[in-house]
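Complex shown without one protein chain; remaining protein chains in place.
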């Protein structure tokens, strides 16, 4: 039987040891009227060969179009070593390192990951992952409200230039606890959210924290120093939402303003995770040392063993649900361990210099793509601001029609901004990572031009 | 630098320790006039990302046609676990287990492989692999001539129904040692090589051994018992060349005739190796206990350690080139260790029963394919004999034209028999492994019929 | 040694990034990073060697029997990994149009359907990223339901004292208060206490059945009736679904909402602590509130349903709709098993648990609920051993590691003293279970002879027993670079 090792002789011996007549007897405490009659509708099992054929067909069906969508998920090169090691059985099929002595591999990886994330964000401490960037933001908001000793407010300022799905996810996850996310408008000329906008949004009353993305959803670079300082002046905590690859080039949250952001979070996908339709990715959450006891999620710490040898263990478990239950900082239990492993190996192999070159290449490619697309009459930058790695473009025709026509030619021509920001329609958000070649970009331009001339 | 960890500081320190000025100085014993001026024509290095793009394009270019060619290499399902474990660094990047204590993983695998191959072939002992089936046959021939104490002859009977490439390879590899391979004709009605044919070929003089394939190249089943007994009556050794998957269903060489074949060899590819354009595969070679000291290649043996614990080590090294040099049984050094690992894991997972079902399915599919193709007028079995897993078919039109037309529709319609056996032209050798579905086979029939009607 | 400690300034694995540094001078200088991020600078070989060797320091299903209770550490078929990693699946952008997504959407839709069937629920959403997020989605839907009916007073969630810690924590995150219900001495929920607890404030109850004490609550129908009559809803914590797959369905027991931990029952990798996937199933009345996205089928075509298609939805749980790669693995596993394979899962998981329990009882260990059938897991209490030898459950656990077994879950559920929660799973052969009994027996003999043997354990692992108190008191959560002069 697939995945079940029992021989008939085994079953007979085991039932005898139990003192039962049949396996069915073992279910005799279930009220008979509840016993499921069958699993009608579940197909019969397939051999691995047949499942392979089925899945290969499905995977092939989705093609491999040339992708110019970024919008929070990025197609980067992943060194072959990353997943070959990550999927080693010892990482792949272990669980949360509850028995630290039998889990030093995973635990040291977590500690190294935490070290890398603090290095990248310039913050003091990091947890060992949350589900994704959006849920990490939700946890950051909850944490900020809990942690702000200077304010009892449950209001948090969140700019509309932040990823729409992040805003929606965060709203859903924090709303039931009475926390209000107050939206802050962006400057329609630049796509940025300057201090003045935060000020306007905060006019209604005290806030516990604000969120500042870098870069923001439009790729525009925010004046993070000014916003952070303004937050601190108002006794708010500043929460940075950052792209970790961008951090190779951009000032990290720990360096923002006079004293740095208080919390930084984001999506770890660009650190070695394939696009994979949206997950599994990994959320990261880092903060200042002061707030460590408010940090949700697993945390690995360094300690010593009985012989004085260095080892690693999960620590500060008193924050967690399995100890603290209803008083925990979060309900999170299983997080994204395997992705943490991949990200750690990825960062180790690529290194700081490699990450810089990746970031620079993405930025230069997107700049080049912008140049090429703007050769087409009616295509132009939507905003006037420095950008990183994403570009919002105004289009001369309805976006969805253009994108559909491009998709029919296996080009994913960007993210339809009008779908989320009707006031910006028709507009598209494009991105070309280091994976796109000049040839790819020229093909995009040519096909877009052709589609437009067919209009 | 890719794959080189030296920092500039390292280099300086190291040169200082050596007492050299520059790395170039380390090459100062090479006569200056010999120093290569450059590597003109070698392109500049590429990033892993660029190489990935290049290779993906090349792999895609070759398509994935529907394959009905067997002819010694078979497309079987390989459990996903096989190569995920085989390519673990500890197997992938280790070498020949010269330091047995630090190589128990590889050594135990070799011992298990040897045990499985003796189980499958019914022979007493197995080596730990040779390059492939054809070179294994060459080694088997050399070994038989060395091992036959009853005959000084250097002639070996080899039937023309054996794989043409095996015959050619063996001839090339043994000819320089004065060994003559005497070809034996097959019965044109059955494609088999009965004893009478061997007898006719042996009429010219004494022979040391004969070769008998099961199934033979045409898929036809030979009367292995009679041939083996006849060989023994004439003081010849009998060398079986067998398909290891077929061994799940067919009588193994160890059981042939009264006392069994003396040596059995073959191609291990069907035991978990992808087609991969022809290699790396693995040759196996097994024999009776008496001949173990004539067996070429690595052999792992069981032993005890200083504490009396069981362990494994390479043994009988006195046969080998690194000890015995010009007196060795063969020049082989590096063999096919990684493939042995894959084959061992493959056989462990699939098991005897699984292998039986694979063999049965291949056989039934080829039978069904024969039925379907023979619905086409002019297509009919070439021989009248029981077959296993391959079928020779007569065609009503020139083979190469038909195969080309089918290939243009991404069907590889079999092996052109006329290219190797002009007397059989036009004819094709087809095979449908367990990987081919009814739908695949019907498509083959329909396209062949269409191509023929276009003639 | 940490990878950071192997770093040398100027060492790079340059094959792994574009070979040239592109011009980024258009980035405003004031927004640029001042100092290079403190990431390790190592060669590719160093990284490969480091993480290969680190991995070897783990116990895992692929290396050891790992009977961690409540975690269902069964074999993760390797095919699920390789097929979910087909290039077409890995390359798909989450915002790819439906025209380029029909293949994966077919898998997801079929998975939704299969999960509906095995749970007996009316509709399923695959969105939650893990079990705890599924729980949160579940209680959020309960809240949305009551709120939609104007039933705003229902702010209390009942949780048995044996429940997973995530249950009360999730209820709190959804804005509820939590009230604990005691477990009876026979392992079933104390029905009288439950009757006392329900009322107009009752939003619902969160329950797992079989419960975390390893028995099937025989009064489940009475519980359902009690809560439903009080106007509350029933939430099923699917952590223990492996025990009943194909045998009894939460929907038939009367549950209104359920989450499933696919990394347990559907054998997706535990990955050293995730990723999981926590799909939720609901009865008809909760369907409008399901988290998005959902996959629907229209003729031959699959479509996404998102916020604007489902205005009453509690919304999305993650930015991009869930852990697709994990869902794919679960789908593949389900197709490999089929209906008969699913039934076998619960049958052999239960057989293994009852056999192991029987053997441990024979060997003199104390079952927490000796009169009950084990479900797929069971509890042994070592309070007698603690009293007689001064060795606690953790000492046994650590010593088990030396014998080559991962320890069962210790000290959970909290209501049983010195407990080991043991879940062997269906994929372990009888020989592994027998080996575990032998080890436990030997360890008890060691405890009797010299308790210190246990208290100092483990001996044979990469580290001896670690000082957790020190870890928490002298917090060291990240390596810090020594600032070098540039």
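Here are a few things to note about the model shown:
Residue numbering begins at 1 within each chain, and the chains themselves are lettered A, B and C in the order written.
Keep in mind that, in the parts below, a residue touches a chain if its C-beta (ideal position, glycine included) is under 8 Å from a C-beta of that chain, and two chains touch if they have at least 3 such contacts.
Just so you know, these numbers come straight off a predicted model, no measurement behind them.
For the chain that is not shown, the touched chains among those present are A, B, C, taking the whole complex. Considering C:61, C:105, C:124 or C:478, the position touching the chain not shown turns out to be C:61 (whole complex).
By the touch rule set out above, chain C reaches the unshown chain at residues 6, 8, 11, 15, 43-46, 48-49, 52-53, 56, 61-64, 75, 77-79, 336, 427-429, 431. In the full complex, chain A contacts the hidden chain through residues 1-10, 45-49, 79-81, 84-85, 89-90.
As a working rule, only the chains that are shown with their structure count from here on.
The busiest chain interface, judged by C-beta pairs in contact, is A-C.
Taking the mean of the C-alpha atoms as each chain's centre, chain A and chain C sit 20 Å apart.
Centres computed as Cα averages put chain B at a distance of 46 Å from chain C.
For chain B, the set of residues touching two or more other chains reads 47-49, 79-80, 84-85, 89.
Listed for chain C are residues 11-14, 16-19, 42, 44, 48, 52, 77, 79, 81, 83, each touching two or more other chains.
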